[in-house]
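All protein chains but one are shown at their positions in the complex.
We just call them A, B and C in the order they show up, numbering each chain from 1.
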Amino acid sequence: MIIALKKNTRKEDRDHLIAWLESYGVGTHVSEGEYQTVVGLIGDTTRIDTDLISGLEIVDSVTRISEPFKKANRKFHPDDTVVQVADKAAFGGGQFELIAGPCSVESEQQVLTIAEAVQKSGAGMLRGGAFKPRTSPYDFQGLHEEGIRILLEVRKRTGMPIITEIMDIAHLPLFEEVDVIQVGARNMQNFELLKELGKIDKPILLKRGLANNIKELLMSAEYIMAGGNEQVILCERGVRTFETYTRNTLDLSAVAVLHELSHLPVVVDPSHATGAARYVKPMAMAAAACGADGLMIEVHNDPPHALCDGPQSLTPEQFDDVAKAVRKVRAAVA
Amino acid sequence: MIIALKKNTRKEDRDHLIAWLESYGVGTHVSEGEYQTVVGLIGDTTRIDTDLISGLEIVDSVTRISEPFKKANRKFHPDDTVVQVADKAAFGGGQFELIAGPCSVESEQQVLTIAEAVQKSGAGMLRGGAFKPRTSPYDFQGLHEEGIRILLEVRKRTGMPIITEIMDIAHLPLFEEVDVIQVGARNMQNFELLKELGKIDKPILLKRGLANNIKELLMSAEYIMAGGNEQVILCERGVRTFETYTRNTLDLSAVAVLHELSHLPVVVDPSHATGAARYVKPMAMAAAACGADGLMIEVHNDPPHALCDGPQSLTPEQFDDVAKAVRKVRAAVA
Amino acid sequence: MIIALKKNTRKEDRDHLIAWLESYGVGTHVSEGEYQTVVGLIGDTTRIDTDLISGLEIVDSVTRISEPFKKANRKFHPDDTVVQVADKAAFGGGQFELIAGPCSVESEQQVLTIAEAVQKSGAGMLRGGAFKPRTSPYDFQGLHEEGIRILLEVRKRTGMPIITEIMDIAHLPLFEEVDVIQVGARNMQNFELLKELGKIDKPILLKRGLANNIKELLMSAEYIMAGGNEQVILCERGVRTFETYTRNTLDLSAVAVLHELSHLPVVVDPSHATGAARYVKPMAMAAAACGADGLMIEVHNDPPHALCDGPQSLTPEQFDDVAKAVRKVRAAVA
Partner (left out) sequence: MIIALKKNTRKEDRDHLIAWLESYGVGTHVSEGEYQTVVGLIGDTTRIDTDLISGLEIVDSVTRISEPFKKANRKFHPDDTVVQVADKAAFGGGQFELIAGPCSVESEQQVLTIAEAVQKSGAGMLRGGAFKPRTSPYDFQGLHEEGIRILLEVRKRTGMPIITEIMDIAHLPLFEEVDVIQVGARNMQNFELLKELGKIDKPILLKRGLANNIKELLMSAEYIMAGGNEQVILCERGVRTFETYTRNTLDLSAVAVLHELSHLPVVVDPSHATGAARYVKPMAMAAAACGADGLMIEVHNDPPHALCDGPQSLTPEQFDDVAKAVRKVRAAVA
């Protein structure tokens, strides 16, 4: 961390700051310039609050050289983390999974039909929403408890582990038997929820917020990991840009950046990112080509009549085609 | 609402869609073009899910002509809503209030000192954070229950109503005596929280999310109002842009737009928007000039040592200067 | 195009508008609703200025249903355009090319060394900047005429066609022998330049602006094509987002969207998009996987000492590795 001091800072104020910084266990090095004095910090600066320092009267600017995340940081954990799900699926360290299923759970018959189809096409995990975040209070909000019950029933019949989204801490008991808990984009900075999920022993799939950058995603992962739960799967699902032909803009370079900065596995969701079924295949192939550790894809047996997010769902036949294409790409880049 | 159908849509599919739409109580009008058939919807389309329709095989595009919010919509409630707080403060309909106080509650002495100072300068309401959303799990997170206790104690001694931020439904019982509950920018789309706040009888100050547009802000207000609680104060606090000299970009045109679209009062927070004390005065004056119904400003008796967001806090003396300038502007534009 | 009229519009004003619209050769269809009257336009609305209409007192909103671009529109030209370059390279319709070379032309020896290396690795075209757009007036601006002379000399010795960027109409005579003229991101809406390039008979590679959406890119292509020059290659090179780990965010879904909306070939530039050599390979592979018609990649024989944009340049050896990986991906997805 580099702290630039204002031009006419008195020596005693500077010394006062340095003493305070050193009380956090970091070393300091002062470099005096013609226009500015710069204090360099040496050691672990993770616990130093840059906002606090930049508020000091004598400080001109504060720049972090090293990253503020630690447990999620590849520098301190060079090897890939492999997140194992119920001995049936695994993400990271070369292991790749297809997660597929409907946006919303509508009925047991619907989920079972889709699950059996996508399993045959190679999906290793089943997704389905029981609690749905919707912009309008008048839109369908999900089947809640009943939705989770249906997912568990279909897991029993197919053997596929399940993932579903949580929207509030109060619902946590309902997720006890769920294999992976998903934190949606709008809750990426719901810090109270993240802290609670840090206390449980279950993989968490953390989606990037619509206007959040990679550092913020990793800081949110850090919230979960700081609590003791290190089974975090990161998920790129598109960011908000000025483009309107796609719902969001899938940031595939985030896959490469996340793999460099962190040891955590990275899954890509081309369905929500593009918002259109016809763009899912090219984006799934691109994600596989650049090293994603998994894909999460919406599949519906009757997309036009889906209760939620119909336009972005593939039919089981289309999913089968995507799964084959993805396997080919993965074989080529192996 | 305007639904454009694909070119070769069969008549029976079109009729099927129209019958379904009319089951929602809206009228329809079909206009056949050379390239496209367009179905116009007439009546209250609030409950029609555009995502669902645009997912239909035969649909090319869906365009909303009227707004999807209803209770927050000025078209249906032409008069300004005045949100009354404990018979001591009021927002909207020409009534204007200054809300001031520290970012975080640190101690009773601190809060009391600041409260007495800002009250003398004309602030009608006291703010202070007990639960703090922080990007890093290693940064200070607030005093929690103790923070709320301190605020209530200071209210007793000064008579100033208090506002403080909620971060999770589970904490709601702690807010029973709080006068106004604040929903922060990161929770603007925490729909479960909004629904819960719709069930209580207490004003809610709802901050705009960092990358959310005005329609989304009003849809979140609609979540609260749909539950029965119509005492909502909207708050513009800056949006994320590519600018880096300010923390966010204060969108003052949102004040004018919100006043046109909605009857709810609009408060502006120049402290969080700019992230720098030296920009608070010009932005407070500008907000007053364009019709804000209140201002929320951070004040700290010792900004350099504030535990949180120091750089954006004014001293009580600076606040007094801002309050005077704001009064002058309001007098000029009255 | 759909025009919604204000509630109490007088019949004579409405008839006046309709007569004026029909003078443009479009048909109209009026649909009267309880809250609004909607006028639908039928036929070619390309020449109707939506800004002008939305300015009319009686108009509430204007919505385009069909696209405002015509010559670039796949609806009117279903087959892929193949842009042929000097009988040596071709883009589109299944034809794919690697364009490689230094960011800036520094010397004949430098360009020749790089050209021979990348040609051996499979590049079909040579890039190199003679005029460089730089944010600071104090940064290196390119060799200008001398740079173009060097590129032409290297073309003579290697047979590789060349592409280089134009920054001003006044320089056009210098580009007479250049094979493809590049329009950079900052000039995507330099409409006077686009109009001039519409009058010549030479392929133009048009880069997407940093904050421009796909429709604006196609409208800029339309500027060139409207003048008579239909040899336009579109180039996705990343858009500005809130991410800071990469210089820009490569929008690969734009490849799929552009291929759907337009018949023009689409090239991807992973070097400028990411701004970092280490992300070029994964992004090049991803672009190949989702159907790009070519790649433009920066290669420098001595990246650390490049006069411009060093961090994003590959060495010739690294480029060889990328070219091999891209070929494998293309073979897998063929």
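For the reader, a short list of remarks on this structure follows.
Just so we're on the same page, a contact is a pair of C-beta atoms (placed from the backbone, for glycine too) under 8 Å apart; a residue touches a chain by one contact, two chains touch by 3 or more.
Small disclaimer: the values here were computed from a predicted structure and weren't measured.
Checked against the full complex, the one of B:A130, B:I148, B:L205 or B:A288 touching the unshown chain is B:A288.
Listed residues B:L252, B:V267, B:I297 or B:L314: the one in touch with the omitted chain is B:L252. Looking at A:T9, A:S66, A:T158 or A:T315, the residue that reaches the missing chain in the full complex is A:S66. The chain not displayed touches chain C at residues 46-47, 49, 51-52, 54-57, 68, 131, 133-141, 167-170, 186-187, 189-193, 195, 210-211, 216, 219, 222-223, 226, 240, 303-304, 306-311, 313. Although one chain is not drawn, its touching partners on chain B can still be listed: residues 211-215, 239, 241-246, 249-257, 260-261, 273-274, 278-279, 282-283, 285-291, 325, 328-329, 331-333. Against the chain not displayed here, chain A makes contact via residues 2, 4, 27, 29, 31-36, 38, 40, 42-43, 60-61, 63, 65-66, 211, 240, 242.
Everything that follows uses one rule, which is that only the chains that are shown with their structure count from here on.
Shared contact partners of chain B and chain C, listed by label: A.
When every chain is reduced to the mean of its CA atoms, the largest separation from chain B belongs to C. Each chain gets a centre from its C-alpha atoms; the one nearest the centre of all protein C-alpha atoms is A. Between chain B and chain C the centroid-to-centroid distance comes to 39 Å (mean Cα coordinates, whole Å). Computed centre separation for the pair chain A/chain B is 27 angstrom, with centres defined by C-alpha atoms. Remark: chain A and chain C have CA centroids separated by 32 Å (rounded to whole angstrom). Looking at chain C, residues 211, 242 sit in touch with two or more other chains.
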